[in-house]
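If you scroll down you'll find the structure; I have some questions about it.
The complex is shown incomplete by one protein chain, all other protein chains being positioned as in the whole.
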Amino acid sequence: MTQPDTQDPILAEITGPTPGQMLRKRVVGHQGLMIGVVVLVILTLIAIFAPLLAPHDPYAQSLMTRMEPPVFLGGDWEHPLGTDHLGRDYLSRLIYGARVSLMIGVIAALISGVIGTAMGVAAGYFGGRVDMVVTFLINVRLAMPVVLVALAVVAILGGSLQVVIVVLGLLLWDRFAVVMRASTLQVRGREYVAAARAIGASTPRVILSEIMPNIANNLIVVVTLEMAHAILLEAALSFLGLGVQPPTPSWGLMVSEGKNMMLFEPWMVLIPGAVLFILVLAINLMGDGLRDVTAPENRS
Amino acid sequence: METPLLSVRNLTLDIPVGGGILHAVRGIDFDLMRGETLCIVGESGSGKSLTSLALMGLLGKTIRRSADRMDFDGTDILTAKPRAMRALRGDRMAMIFQEPMTSLNPAYTIGDQLTEALLLHKSVGREAARDRAVELLEKVGITAARSRLGQYPHQLSGGLRQRVMIAMALMCEPELIIADEPTTALDVTIQAQILRLLYDLGREMNMAMILITHDLGVVARVADKVAVMYAGELVETGPATDVFNTPSHPYTRGLLRCIPQPGKTERGSTLGTIPGIVPSLIGDVQGCAFRTRCPFAQAECKADIPRREEGTHMFRCIHPDGKRHAEEEVTA
Partner (left out) sequence: MLVFILKRLGLAVLVAFTVSFISFSLLFMAGDPAAALAGETASGEDIEAVRKLYGFDRPMLVQYGDWLISALQFNFGESYYFRLPVSSLIVDRLGVTMTLGVCGISFALLTAVPLGVAAAIRPNSIIDRAALFLSVAGQAMPSFWFGLILIVIFAIQLGWLPPSGASTPAHFIMPTIVLGYYAMPAIMRLTRAGMLDVLSSDYIRTARAKGAPEGRVLFRHALRNAIIPVVSLAAVQMGFMLGGSIVVESIFALHGAGFLAWESIARNDLPTVQALILVFSMFYIVFTFLADVLNAWLDPRMRSS
């Protein structure tokens, strides 16, 4: 068998790049997406290997070395990013804080993703009363002030990492439901769905093998957005003192603790906030990038 | 000799695209006298619409326009400042577009949109402008014209909207009106009405008109002059009678064979088709663009094609006249 001659322009056009190759080319060519992915991978690795990377125990207090400045403000390399008001190593707490933020983001997005996707797909696929009920629930959910309800519930149940994750997971399903409903509505009318129904495929089968694969790209984009949302909300709750409780190293909590020292040691606020900003920025860049490269208008 | 209202020489439009430069329109020449109707004929993508937008100065920013001469009654369109062009547009030259369904702004009433051009260009009051709008709506055959002024575009049918577009173009009594396939989006029965209306109004107001169409039946009835475009080039132009009686370019002849002619086309015989596709206009375009589809193509067609003129009848083809007609007998 001979290889097709790719020099021939007509053959090249027919054999052309495969959809996969084209997607890969768009992904690599998308600056924002690449930056987002690289930063996110680095932060994830840092979170996973936190015990190996952290120079100190993030919980170890030392009253002798309180509020030491970072090296770039005249501190020493023993504590590269200084120490907090209890003498805990700032860098180590930041490294372990990545675990908290990423865990919150991933699990909360997972919980809300399951709830929201189930509701949205059901509404879009079945329509009628199911759709009415789901749309109504979305309206109710949107009417509730998220920060306030999350704060109240966490306060009532007692602040802990688990509670914050579950509460955020149970609150943030609205965008999943809205987007998945719209995507399902769009896909439901396509010929391949009608064809699958015509050959007698069961409803779960149609949804799982015909609908889901075709709305997965939108789902991934919402997952990233809601991860970012959950991470920001956890930080806000912890900042308000009603989220993750001390001594857990949460970046929001670190900003809150640093706030009292803000007049003299502004770096204590700037550093954890900046790390939080970079993480959320990376996730958003990835989400925006994914939306760009998987948008239907790119599939020529 | 009377000077033309609109005179165009060597109009060229280039569009930079991914793979190079798309030579969309190349070397268009024509003159249009006051009150005259010029029909530009050609298939989709032959550059008809771009040419008309170039005349109005409405091309997108990416399109490069050049010409030896573009003169509208003493104003040089090529060098006119945006402000001067705006003063011409809607006042002395007006345009009617293809899509009546989307060419009206959904947020404003018919009355607002009709009076806009008049209020912009002439010093008239709102009431006078509305009276003029009513007068023109009646002229284009819209009943209960005054009550229409308060209606929104979505409340009108496509045919009515195109009548409104025509009335809108006529508000300032322009000297030139450009109609870009004004009827393609409409039902066949309404198409005829609208064209008739446009033609009659043009005569009545002594407007020069450029009608872009691919309907040769229409051209035969209304045109004083015909310009046939193929792949961005003017392949044949001249007085309508000359072009129809002695079509000289093989493409024009092909087009004419595609429509049935009463008395000439025999019952049961097949209508003509022109095989092949329009060539790509990206990169250097040399020679006759039609040669890939022309039954008479020969090696010389790859070189530059000289213009041949018989009085005001011009065409670009290298075939000697005698041979041209003989061959037509054979292939017809």
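For reference, chains read A and B in written order, and residue numbers begin at 1 within each chain.
In the analysis below, a residue touches a chain if its C-beta (ideal position, glycine included) is under 8 Å from a C-beta of that chain, and two chains touch if they have at least 3 such contacts.
Values in this document were obtained by computation on a predicted structure and should not be read as measured data.
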Per the definition of touch given earlier, which of B:L50, B:A67, B:A94 or B:A208 contacts the omitted chain? B:A94
Out of A:L81, A:V100, A:V134 or A:L151, which residue would touch the omitted chain in the full complex? A:L151
Which of these touches the unseen chain: A:V134, A:V193, A:V244 or A:L276? A:L276
What does the interface between chain B and the hidden chain look like in terms of residue numbers? 56, 58, 82, 85-91, 94-95, 97, 99, 102-109, 116-117, 120-121, 152, 154-155, 165, 168
Touching the hidden chain in the full complex, which residues of chain A are there? Just list them. 32, 136, 139-140, 142-149, 151-153, 155-157, 228, 232, 235-236, 239-242, 252, 255, 259, 262-263, 266, 269-270, 273, 276-277, 280-281, 283-285, 288
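As a convention for this text, only the chains that are shown with their structure count from here on.
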Averaging only over C-alpha atoms, locate the centres of chain A and chain B and give their separation in whole Å. 55
